[in-house]
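Only one protein chain is missing; all other protein chains are in place.
Take a look at chain A:
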Amino acid sequence: MPNETRRGFLGLIGAGLAFSVTPAYALNESQAGALVQKSMDEVYGVINSGQPPAQMYKSFEAIFARYADVDIIARSALGPAARQASPAEFAAYKQAFQGYIGRKYGKRFREFIGSKIEVTGARPVKSFYAVTTVAYLKGRSPMEMEWHVSDKSGKGRYFNIIIEGVNMLASERAEVSAMLSQRKGDMAALTADLQKAG
């Protein structure tokens, strides 16, 4: 019993030390990699749960909201219009955008049944980290994916996914700007469209 206590105590000191050696960086390579790994584990948990699709998309949306910086992604996808939108308009748009991403990419994640994703590395790029993963999908050659992770929101979150060169942020920017111009810049109409899209 005393032994147990001592180990616990030493463990506490160890934890304290570890904490004090890494003060300057809120995020490092291994944490960025771990974030991606953890979010993918949750995604696979949903895929393997056998939930009905609609329920699955809701779960993906929740994972996206937990691990991605939805605010910056939604803002970046909206482009210059984000600066003109009122806070209430933006909040409604962001909520709709989040659901749209959950459905749109949720449909794609179903192709990942029986596959696995491995984190293969992480490196600093500009002000953030690029985490590389390889997806092994059935009957396909392995697929490279890259996740861009930043702590600029105050927490470690990813804000972009690049699959074999195809950039989610860039393609959502093109898509949302096309949707907005179809509605001649009307934010409320865009938000309503996003609620149905994906």
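Quick note on the criterion: contacts are C-beta pairs under 8 Å (C-beta built on N, C-alpha and C of every residue); 3 or more make two chains touch, one makes a residue touch a chain; residues count from 1.
Simple rule for what comes next: contacts and distances are computed from a predicted model.
Engineer: Assuming one chain is omitted from the figure, identify its UniProt name from "Transglutaminase-like enzyme, putative cysteine protease", "VacJ family lipoprotein", "Cytochrome c-type biogenesis protein CcmE" or "Formate dehydrogenase subunit alpha".
Structural biologist: Checked against "Transglutaminase-like enzyme, putative cysteine protease", "VacJ family lipoprotein", "Cytochrome c-type biogenesis protein CcmE" or "Formate dehydrogenase subunit alpha": the hidden chain maps to "VacJ family lipoprotein".
Engineer: Tell me which of A:Ile73, A:Ile101 or A:Met187 is the one touching the absent chain.
Structural biologist: Here the residue in touch with the unshown chain is A:Ile73.
Engineer: Against the chain that's been left off, what residues of chain A make contact? List them.
Structural biologist: The missing chain touches chain A at positions 72-73, 75-76, 104, 107-108, 111, 113-114, 125-128, 130, 138-141, 148, 150, 152, 159-160, 164-167, 169-171, 174-175, 178-179, 182, 197-198.
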